[in-house]
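What follows is a set of notes on a single structure, which appears directly below.
Only one protein chain is missing; all other protein chains are in place.
Moving on, here comes subunit A:
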Amino acid sequence: MSSITTREAPRGFSVQEYLTCLTGIVWREGLRFLHQRERFVSALVRPLVWLFIFAAGFRQVLGISIIPPYETYILYEVYIAPGLMAMIQLFNGMQSSLSMVYDREMGNMRTLLVSPLPRGFLLFCKLLAGTAVSLLQVYAFLLIAWFWDITPPPSGYLTVLPALILSGLMLGSLGMLISSGIKQLENFAGVMNFVIFPMFFASSALYPLWRVQEGSPYLYYLCEANPFTHAVELIRFALYGQINWISLAVVASCTIVFMIGAIWAYDPSRGLARRGPAGGEG
């Protein structure tokens, strides 16, 4: 074959090519997840420990009055189930961003970023893939929880899906945004302490906010401002076939803001570029 030296006209990318890329990234993320069985097990064990042990112990301490979307008195286990679903997604979002830091150190991230498709689209695919993995975890949790008498209406399993996708995207893009600012893997322990725990505890995941308000009004405002609270409430309402409009608005706008931030941070002329050479000497 002789060398071709003419300048080619730009031809852009077809919808088919975008779709191939998207399915490829989701497929790869799924394969990696299946290969990391311990990750799946720990993703399940974590919320189940909360459900089986913590909730059982707290059942007597914390009385739950009838608050929307619940129509009767409920057990504490039933109350915290949506919070635990959101927790699964929170951990998953942070974990896939952890894997991005790891990938960047190990060079795997380069494979993704040298794809000719627009970088924003690649990161969005990565987010969708991470969200898909979190859905698998959440539904596995719901299955086990069903045997523990957490039985939302059957249609709830379907109506919760869009809420889970949105909250998964929000928490995933938050993780991605954070990962862009982390230079090394070791710094990730700090993220656990400064992001995951405060977000989880200062939310409505474990206790209804009216209870918090009785204790400390300031903490109440903090919880109200926490996007994670709204992810939990969005999931809680959706699980019972209802929409919490305020939570929907908060989660949707946070998703957009975090996603734009993450794509901005991964732009080669900004974010990454300011740092030193990744995974190789200068």
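We take it that contacts are C-beta pairs under 8 Å (C-beta built on N, C-alpha and C of every residue); 3 or more make two chains touch, one makes a residue touch a chain; residues count from 1.
Following the convention adopted for this analysis, contacts and distances are computed from a predicted model.
Only one chain is not pictured, and the protein name UniProt records for it, out of "ABC transporter ATP-binding protein", "Carbon monoxide dehydrogenase small chain", "Oxidoreductase" or "Cell division coordinator CpoB", is "ABC transporter ATP-binding protein". Touch with the chain that is not drawn comes from one residue among A:65, A:111 or A:242, which is A:111.
Subunit A residues in contact with the hidden partner, per the touch definition given at the top, are 1-8, 10-14, 16-18, 20-21, 23-25, 27-28, 31-32, 35-36, 106-108, 110-119, 122, 267-270, 272-273, 275-282.
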